[in-house]
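Mind having a look at this structure? Questions to follow.
Only a single protein chain was left out; the remaining protein chains are all shown in position.
The chains carry the letters A and B, assigned in the order they are written, with residues numbered from 1 in each.
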Amino acid sequence: MRSRRATVVAALLALGAALAVVAGAYATPNRAAAPAAQAGSDAAQVKCGKTRTIGLMAPVTGPAASLGKQQVDWAQYYLSTYNKTHKTKIKFQTEDTQLGAPTGTAEALKGAQALAGGPNVLGVVGPAGSNEIVGITKTLKDAGLAWVSGSSTRTSLTTDGTRTGYMFRSVPPDAIQGPTAANYIIKKLKYKRAYIIDDQETYSTGLADVVEQTLKAAGVTVQRDGVSQQQSDFSSLIAKIPRDTQIVYIPWQLPPKGQAFGNQMKAAGKGSIKLMGADGLFDSSFASVGSHVYDTNFPLNPKSKVIAGFKKGHGGDGEYFGAPTYAATQVVATAIDKACSNGTASRAEVRAAIRATKIPAARSLLGLAIRFNRNGDLATAHKFGLYKSNGNVFVPIPG
Amino acid sequence: MNWSLFFDLTVSGLTLGSLYALIALGYSLVYGILKLLNFAHGDVYMIGAFLGWYALHALGGPMNPTFTGAVVLLLMFVVAMLGCGVLGVAIERFAYRPLRNAPRIAPLISALGVSIFLQNSALLIFGASFRDYNTFDLIGVKTYNIGSLFFSVPQLLTVAAAIALMVALTLFVARSRLGKAMRSTSFDREAASMMGIDVDRVISVTFFIGSALAGAAGVMFALVFGQIYHFMGFIAGLKGFTAAVIGGIGSIPGAMIGGLIVGLAESYATGYLPQGSTFQNLYVFALLILVILIRPSGLFGRAAITKV
Partner (left out) sequence: MEERPDTPRIGVDEWVASVEGKRERYTGWRGAVLERWERLPVAARVLVFALPAAVFPVLSSQGNVFRYGLFTLVYALLALGLNIVVGFAGLLDLGYIAFFGCGAYMYAILASPQFGYHWQAEAAIPVVIIVTALIGLLVGLPSRRLFGDYLAILTLFFGQAFVIFVNNANRISFPFVGHTDLTGGSNGIANIDPFNFFGFKIDTTMKQYYLLLISVALVLVLLAFVNESRTGRAWRALREDPLAAEVMSIPVNRLKLSAFVFGAAVAGFTGAIYGTIATAALPGDYDVGLLITIYAIMILGGFGSIMGIVVGAIIVSSVPELLRSSANARPLFYGAILLAILVKIRPWPRLAAQLAGLTAFGFAVHAIAAAAYPRLVHGESIGSGGFTRFLDHWMLFPKDAVKIADVAYILMIAAIVMYPQLGRLWRAVLLPPLLYLVMFVWENLLLVHIGGATRLILLGAMLVALMNIRPQGLFGTATVEIV
């Protein structure tokens, strides 16, 4: 019994002590310590110096690492050309978000916090996923950091008002891509029987919903199904697709999965059914399935010298998924340069500079000028490009 | 009844099922002897797929292979199985043997560590991109059909190779001296060692066989489904584990039947049940629960006699 009473007393003591310390921590002017620690907070001026730091958030590891690689490659490509042609240099503080990893968005949260606390970080490129953005919003916003994402397309991210002035993106949202795809199926292809398969991730379900609604409204018979992004075997799903289906719409994110799906369709003797992907599948590996494959992609200027230069350095592989990340890096770097024109810059200045971005079409690999509207979406992009495979790569459909 | 759908689903279920069965065998063999769930098993399977890829490309790639398709295939299997077997033995030696007398849950964490290690080493060495086997160029994309029964060469090959491997394993365990030693070690390790069986060696052999089977499964997977990447072991490992438990963990025929059941169940669930492919995993797990509620030790498992 004695030990028990001692425990009670000691426990209460411990609790009291803990509370006292808490109170003490609050009584001592917390802010005194804060500025030193929070060097990068909103209005604090940072000396620009010769090398400027940009935060880069991408899925370097985890199941979406193949996408992260493309984004990092493109960002690095911008960095190397910039550093070659400018007196000032940029460097990245790269944070791995492990998009789609079994541990969820926790890594993105910690990465965002590392960027928020990085004294020299002035702006952020990324992150890739829409759910990641929902998670990191508060952290980056509190730290006054603006971020430009090259791949998150959920419409509500910019329109719900929570991120206005902080979030920008170099890809048009689902609300533009979905109707582009659906209208092509309805008006040009004039198909009546469609099958939609999402990949259970937020990017895919959002897009599939938009297309499903638009198609149904036009009287197209639509069947909807979902399959986990983790899966590589689609044979039983394919067996379920009626042979008289005219087109299968698969807005997925991993081009190799699209390729596997296409090949398995062929193996199941359903190779004559048309396939259509979305920007996530815009890659030669999906195009290689055959000439019956369609795709929609964010605006991109195929004649851009930048793309040719990138391909040269990457064994001919365009890695198009990462291309908007190049534009995003361009936006952030340009904005930092502008804010740095007087030798110092603050995160607030960089935010304002990003908002006022004006990159002419000639200098943007998107093929159109980069300007943002009030919400942070591309003001110049009104539709997605439509593509058809020639058996090896996607070529634009004229009109 | 839509027979064509039924046949399609059956073929796909059997293909998948034989892969699961091969993975499940590895789980079951190890569990039978060490009472250990080898969580790293799925990642060994992934390494096997990559070894096969390297073998394929060392032999000239799928477009202009050095030998005829069949020889190349055989060599791919040999390389993957040998490599994975050695890897399995090394894993056992390093991560599990020192923990043999530790609390049962300690090797679980060690296994988890190995799994994380292998997965990210693969990412480091093989890169993040998907690798393509392009086997269609190697053995032909042709789809055969008997009536409305469609199947492709890799599918046929997978089922045949899986059956061959399982028959070989069954014979090995039932007939050979080493197989006998394995069975007795699984029955009672201590007693076996007192009878003069080199238990360490038996365990090493078990790991070699189990991992080699996983390696073969990795190559087969890539042959049928085309692509491989560093994260592929996770889901496959879970499915193999499920199959092993349904069949009765520790039982060799159980693992085979369990694998086929899981493969077929997945396939039929996708084809016939509402929201099938979305809730596929739920349906499979529900089946698992049903089985263990009715037969707690799995379909072929021996009911364990608890010593009091």
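We take it that a contact is a pair of C-beta atoms (placed from the backbone, for glycine too) under 8 Å apart; a residue touches a chain by one contact, two chains touch by 3 or more.
The structure displayed is predicted, hence computed values, not measured ones.
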* Asked: For the full complex, which residue in B:A95, B:A181 or B:I252 touches the chain that was left out?
  -> B:A95
* To do: Could you tell which one of A:V46, A:V60 or A:A239 touches the chain left off the display?
  => A:V60
* Structure fact -> Touch assignment to the omitted chain, from B:T10, B:S251 or B:N281, lands on B:N281
* Can you list where subunit B touches the absent chain? -> 90, 93-95, 98-99, 101-103, 105-110, 112-121, 123-125, 190, 245, 249, 275, 278-279, 281-282, 285-286, 288-289, 292-293, 296, 306, 308
* Structure fact -> Per the touch rule stated above, subunit A touches the missing chain via residues 2-4, 6-7, 9-15, 17-19, 21-22, 25, 28, 30, 33-34, 37-38, 60-61, 65, 94-96, 100-106, 109-110, 113-114, 116-118, 130-131, 134-135, 137-139, 154, 162, 200-202, 205-206
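Convention: only the chains that are shown with their structure count from here on.
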* Asked: Distance from the CA centroid of subunit A to that of subunit B, rounded to the nearest Å?
  -> 35
* Which bits of subunit B are touching subunit A when the two form their complex? -> 5, 8-9, 11-13, 15-16, 120, 123, 127-130, 132, 136, 141, 143, 145, 150, 152, 155, 221, 224-227, 229-232, 234-235, 266-268, 270-271, 275-278, 280-281
* To do: State the interface residues of subunit A toward subunit B in the complex, per the touch definition above.
  => 60-63, 65-66, 68-69, 102, 197, 200, 225-228, 230-233, 235-240, 254, 256-257, 259-260, 263-264, 266-269, 285
